[in-house]
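What you see is part of a larger complex, with each chain still in position.
Chain IDs A and B follow the sequence of writing; residue 1 opens each chain.
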Amino acid sequence: MKMHITRKERFNAAHRLYREDYSDEKNLEVFGKCSNPNWHGHNYDLYVTVAGEVNPETGFVINLKQLSKIIREYVVNKLDHKNINLEVDFMQGKLASTENIAIAIWNELEKPVNELDAKLHSIKIYETENNFVEYFGE
Amino acid sequence: MKMHITRKERFNAAHRLYREDYSDEKNLEVFGKCSNPNWHGHNYDLYVTVAGEVNPETGFVINLKQLSKIIREYVVNKLDHKNINLEVDFMQGKLASTENIAIAIWNELEKPVNELDAKLHSIKIYETENNFVEYFGE
(Lines give C-alpha, C1' and ligand atoms only; values in the text may rest on other atoms or scores of the structure.)
Protein backbone atom coordinates (compact mmCIF):
# COMPACT_ATOMS: atom_id res chain seq x y z
CA MET A 1 0.00 0.00 0.00
CA LYS A 2 2.19 2.81 -1.27
CA MET A 3 0.94 6.33 -0.73
CA HIS A 4 1.93 9.94 -1.26
CA ILE A 5 1.28 12.28 1.62
CA THR A 6 1.72 16.03 1.41
CA ARG A 7 2.10 18.81 3.94
CA LYS A 8 1.59 22.45 2.98
CA GLU A 9 3.58 25.15 4.77
CA ARG A 10 4.02 28.85 4.00
CA PHE A 11 6.72 31.49 4.24
CA ASN A 12 6.80 35.19 3.42
CA ALA A 13 10.16 36.45 2.24
CA ALA A 14 12.04 39.09 0.25
CA HIS A 15 14.35 38.26 -2.60
CA ARG A 16 15.98 39.59 -5.76
CA LEU A 17 17.03 37.86 -8.97
CA TYR A 18 20.37 39.11 -10.24
CA ARG A 19 23.98 38.19 -10.93
CA GLU A 20 26.84 40.23 -9.55
CA ASP A 21 28.78 39.61 -12.76
CA TYR A 22 25.98 41.19 -14.81
CA SER A 23 25.55 44.92 -15.25
CA ASP A 24 22.32 46.46 -13.98
CA GLU A 25 21.13 46.62 -17.59
CA LYS A 26 21.88 42.94 -18.18
CA ASN A 27 20.16 41.99 -14.91
CA LEU A 28 17.09 43.98 -15.94
CA GLU A 29 17.14 42.40 -19.38
CA VAL A 30 17.36 38.82 -18.06
CA PHE A 31 15.39 39.06 -14.80
CA GLY A 32 13.04 41.96 -15.50
CA LYS A 33 11.44 43.69 -12.50
CA CYS A 34 12.54 40.73 -10.34
CA SER A 35 16.05 42.23 -10.44
CA ASN A 36 14.99 45.35 -8.48
CA PRO A 37 18.02 46.18 -6.27
CA ASN A 38 15.69 47.27 -3.46
CA TRP A 39 14.12 43.78 -3.27
CA HIS A 40 10.53 42.62 -3.55
CA GLY A 41 8.79 39.67 -1.92
CA HIS A 42 6.23 36.92 -1.95
CA ASN A 43 3.95 34.72 0.14
CA TYR A 44 5.44 31.38 -0.87
CA ASP A 45 3.37 28.18 -0.57
CA LEU A 46 5.48 25.08 -0.03
CA TYR A 47 4.19 21.53 -0.58
CA VAL A 48 6.39 18.70 0.69
CA THR A 49 5.34 15.26 -0.58
CA VAL A 50 6.59 12.07 0.99
CA ALA A 51 6.13 8.54 -0.37
CA GLY A 52 5.91 5.41 1.73
CA GLU A 53 4.03 2.36 2.87
CA VAL A 54 1.07 2.73 5.20
CA ASN A 55 2.06 1.47 8.64
CA PRO A 56 -0.67 -1.08 9.48
CA GLU A 57 -0.50 -0.27 13.19
CA THR A 58 -1.06 3.50 12.87
CA GLY A 59 -2.70 3.85 9.47
CA PHE A 60 -0.07 6.52 8.73
CA VAL A 61 2.69 6.73 6.14
CA ILE A 62 4.31 9.24 8.41
CA ASN A 63 3.25 11.33 11.36
CA LEU A 64 2.32 14.69 9.81
CA LYS A 65 3.08 16.53 13.04
CA GLN A 66 6.66 15.26 12.83
CA LEU A 67 6.88 16.12 9.15
CA SER A 68 5.57 19.62 9.81
CA LYS A 69 8.07 20.04 12.65
CA ILE A 70 10.96 19.00 10.42
CA ILE A 71 9.89 21.32 7.61
CA ARG A 72 9.62 24.25 10.01
CA GLU A 73 12.92 23.55 11.74
CA TYR A 74 15.01 22.90 8.62
CA VAL A 75 13.34 25.21 6.15
CA VAL A 76 10.45 27.51 7.07
CA ASN A 77 11.96 29.10 10.17
CA LYS A 78 15.03 30.01 8.11
CA LEU A 79 13.00 31.53 5.27
CA ASP A 80 9.97 33.14 6.90
CA HIS A 81 10.14 36.94 7.18
CA LYS A 82 13.71 36.81 5.86
CA ASN A 83 15.68 38.07 2.89
CA ILE A 84 16.42 34.92 0.88
CA ASN A 85 19.53 36.36 -0.76
CA LEU A 86 21.11 37.74 2.41
CA GLU A 87 19.97 35.66 5.34
CA VAL A 88 19.24 32.04 4.41
CA ASP A 89 22.23 29.77 4.99
CA PHE A 90 21.23 27.13 2.45
CA MET A 91 20.76 29.78 -0.31
CA GLN A 92 24.15 31.46 0.06
CA GLY A 93 25.91 31.87 -3.27
CA LYS A 94 22.83 30.83 -5.23
CA LEU A 95 20.45 32.74 -7.45
CA ALA A 96 17.19 33.06 -5.46
CA SER A 97 14.95 31.65 -8.21
CA THR A 98 12.01 29.44 -7.24
CA GLU A 99 13.77 26.56 -9.00
CA ASN A 100 16.89 26.97 -6.86
CA ILE A 101 14.85 27.39 -3.67
CA ALA A 102 13.10 24.09 -4.45
CA ILE A 103 16.37 22.25 -4.98
CA ALA A 104 17.87 23.72 -1.82
CA ILE A 105 14.79 22.77 0.23
CA TRP A 106 15.02 19.22 -1.15
CA ASN A 107 18.65 19.05 -0.03
CA GLU A 108 17.75 20.31 3.45
CA LEU A 109 14.85 17.90 3.91
CA GLU A 110 16.06 14.73 2.21
CA LYS A 111 18.03 13.37 5.14
CA PRO A 112 15.67 14.20 8.04
CA VAL A 113 12.58 13.08 6.09
CA ASN A 114 14.17 9.81 5.03
CA GLU A 115 15.02 9.12 8.68
CA LEU A 116 11.24 9.05 9.29
CA ASP A 117 11.04 5.70 7.46
CA ALA A 118 9.61 7.31 4.33
CA LYS A 119 11.07 8.87 1.22
CA LEU A 120 10.98 12.49 0.13
CA HIS A 121 9.08 12.49 -3.17
CA SER A 122 8.77 16.10 -4.31
CA ILE A 123 9.08 19.76 -3.38
CA LYS A 124 6.50 22.06 -4.96
CA ILE A 125 6.63 25.83 -4.50
CA TYR A 126 4.09 28.44 -5.56
CA GLU A 127 5.72 31.86 -5.91
CA THR A 128 2.42 33.36 -7.03
CA GLU A 129 -0.94 31.82 -7.83
CA ASN A 130 0.19 31.71 -11.49
CA ASN A 131 3.73 30.31 -11.16
CA PHE A 132 4.96 27.17 -9.47
CA VAL A 133 7.79 24.66 -9.77
CA GLU A 134 8.06 21.01 -8.75
CA TYR A 135 11.31 19.16 -8.10
CA PHE A 136 11.68 15.37 -7.73
CA GLY A 137 15.31 15.16 -6.59
CA GLU A 138 16.91 14.20 -9.88
CA MET B 1 -4.71 10.11 -26.96
CA LYS B 2 -4.46 9.11 -23.32
CA MET B 3 -5.86 11.51 -20.80
CA HIS B 4 -6.43 11.89 -17.06
CA ILE B 5 -9.80 13.22 -16.02
CA THR B 6 -10.68 14.16 -12.46
CA ARG B 7 -13.91 14.72 -10.58
CA LYS B 8 -13.96 16.50 -7.22
CA GLU B 9 -16.59 15.55 -4.64
CA ARG B 10 -16.91 16.48 -0.97
CA PHE B 11 -18.06 14.89 2.27
CA ASN B 12 -18.33 16.16 5.83
CA ALA B 13 -17.80 13.50 8.46
CA ALA B 14 -16.76 12.77 12.04
CA HIS B 15 -13.95 10.40 12.93
CA ARG B 16 -11.40 9.46 15.58
CA LEU B 17 -7.92 7.99 15.32
CA TYR B 18 -7.29 5.35 17.98
CA ARG B 19 -6.62 1.68 18.60
CA GLU B 20 -8.71 -0.31 21.04
CA ASP B 21 -5.62 -2.24 22.07
CA TYR B 22 -3.90 1.01 23.10
CA SER B 23 -4.51 2.76 26.41
CA ASP B 24 -5.94 6.30 26.29
CA GLU B 25 -2.44 7.56 27.05
CA LYS B 26 -0.88 5.59 24.21
CA ASN B 27 -3.62 6.74 21.83
CA LEU B 28 -2.97 10.34 22.82
CA GLU B 29 0.76 9.88 22.41
CA VAL B 30 0.48 8.36 18.92
CA PHE B 31 -2.56 10.15 17.50
CA GLY B 32 -2.55 13.40 19.46
CA LYS B 33 -5.78 15.39 19.60
CA CYS B 34 -7.11 13.25 16.72
CA SER B 35 -7.68 10.52 19.31
CA ASN B 36 -10.35 12.54 21.15
CA PRO B 37 -12.90 9.92 22.33
CA ASN B 38 -15.75 12.37 21.67
CA TRP B 39 -14.84 12.59 17.96
CA HIS B 40 -13.99 15.55 15.75
CA GLY B 41 -14.60 16.06 12.05
CA HIS B 42 -13.63 17.50 8.70
CA ASN B 43 -14.84 18.77 5.35
CA TYR B 44 -13.06 16.22 3.18
CA ASP B 45 -12.31 17.01 -0.48
CA LEU B 46 -12.10 13.91 -2.67
CA TYR B 47 -10.49 13.88 -6.13
CA VAL B 48 -11.07 10.76 -8.24
CA THR B 49 -8.81 10.57 -11.31
CA VAL B 50 -9.51 8.21 -14.18
CA ALA B 51 -7.18 7.43 -17.09
CA GLY B 52 -8.31 6.46 -20.55
CA GLU B 53 -8.39 7.09 -24.26
CA VAL B 54 -10.54 9.89 -25.63
CA ASN B 55 -13.54 8.41 -27.41
CA PRO B 56 -13.45 10.03 -30.87
CA GLU B 57 -17.25 10.00 -31.14
CA THR B 58 -17.97 11.89 -27.89
CA GLY B 59 -14.68 13.66 -27.18
CA PHE B 60 -14.91 12.18 -23.67
CA VAL B 61 -12.66 9.78 -21.78
CA ILE B 62 -15.67 9.06 -19.64
CA ASN B 63 -19.01 10.71 -18.98
CA LEU B 64 -18.38 12.83 -15.87
CA LYS B 65 -22.06 12.66 -14.88
CA GLN B 66 -21.76 8.87 -14.71
CA LEU B 67 -18.48 9.10 -12.81
CA SER B 68 -20.00 11.53 -10.33
CA LYS B 69 -23.02 9.23 -9.88
CA ILE B 70 -20.79 6.24 -9.17
CA ILE B 71 -18.67 8.19 -6.66
CA ARG B 72 -21.76 9.38 -4.83
CA GLU B 73 -23.44 6.00 -4.80
CA TYR B 74 -20.44 3.91 -3.76
CA VAL B 75 -18.60 6.39 -1.58
CA VAL B 76 -19.92 9.87 -0.80
CA ASN B 77 -23.44 8.91 0.27
CA LYS B 78 -21.93 6.45 2.75
CA LEU B 79 -19.50 8.99 4.20
CA ASP B 80 -21.31 12.33 4.11
CA HIS B 81 -22.64 13.51 7.47
CA LYS B 82 -21.59 10.18 8.98
CA ASN B 83 -19.24 8.90 11.64
CA ILE B 84 -16.49 7.16 9.67
CA ASN B 85 -15.53 4.81 12.52
CA LEU B 86 -19.07 3.72 13.40
CA GLU B 87 -21.22 3.93 10.30
CA VAL B 88 -19.26 3.37 7.08
CA ASP B 89 -19.40 -0.26 5.95
CA PHE B 90 -16.14 -0.17 3.99
CA MET B 91 -14.21 1.33 6.95
CA GLN B 92 -15.26 -1.25 9.55
CA GLY B 93 -12.31 -2.66 11.47
CA LYS B 94 -9.94 -0.07 10.03
CA LEU B 95 -8.17 2.91 11.53
CA ALA B 96 -9.94 5.99 10.12
CA SER B 97 -6.77 7.70 8.85
CA THR B 98 -6.87 9.62 5.57
CA GLU B 99 -4.50 7.03 4.12
CA ASN B 100 -6.87 4.17 4.97
CA ILE B 101 -9.91 6.10 3.72
CA ALA B 102 -8.12 6.61 0.38
CA ILE B 103 -7.32 2.90 0.04
CA ALA B 104 -10.87 1.92 0.97
CA ILE B 105 -12.35 4.38 -1.54
CA TRP B 106 -10.05 2.96 -4.23
CA ASN B 107 -11.31 -0.52 -3.44
CA GLU B 108 -14.95 0.62 -3.63
CA LEU B 109 -14.51 2.47 -6.93
CA GLU B 110 -12.07 0.28 -8.84
CA LYS B 111 -14.64 -2.17 -10.21
CA PRO B 112 -17.48 0.23 -11.11
CA VAL B 113 -15.10 2.78 -12.64
CA ASN B 114 -13.26 0.19 -14.68
CA GLU B 115 -16.64 -0.99 -16.05
CA LEU B 116 -16.94 2.50 -17.62
CA ASP B 117 -14.24 1.53 -20.14
CA ALA B 118 -11.59 3.56 -18.34
CA LYS B 119 -9.16 2.87 -15.53
CA LEU B 120 -9.11 4.28 -12.02
CA HIS B 121 -5.82 6.19 -11.74
CA SER B 122 -5.71 7.81 -8.30
CA ILE B 123 -7.65 8.78 -5.19
CA LYS B 124 -6.60 12.06 -3.59
CA ILE B 125 -8.11 13.27 -0.31
CA TYR B 126 -7.65 16.60 1.42
CA GLU B 127 -8.38 16.32 5.15
CA THR B 128 -7.51 19.97 5.66
CA GLU B 129 -6.07 22.60 3.33
CA ASN B 130 -2.62 21.64 4.67
CA ASN B 131 -2.77 17.83 4.57
CA PHE B 132 -3.61 15.48 1.74
CA VAL B 133 -2.81 11.96 0.56
CA GLU B 134 -2.78 10.38 -2.89
CA TYR B 135 -3.11 6.65 -3.60
CA PHE B 136 -2.44 4.97 -6.95
CA GLY B 137 -3.72 1.45 -6.19
CA GLU B 138 -0.41 -0.24 -5.54
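Observations on the structure shown:
Convention: contacts are C-beta pairs under 8 Å (C-beta built on N, C-alpha and C of every residue); 3 or more make two chains touch, one makes a residue touch a chain.
What you see is a predicted model; the values in this text were computed from it and never measured.
Each chain in view is the same protein; 2 are placed here, and the whole complex, as held in this structure file, contains 6 copies.
Definition applied: only the chains that are shown with their structure count from here on.
Centroids built from CA atoms put chain B at 29 Å from chain A. Residues 17, 19, 30-32, 94-100, 102-103, 129-136, 138 of chain B touch chain A in their complex. Residue ranges of chain A in contact with chain B, taken from their complex: 1-9, 54, 57-61, 64-65.
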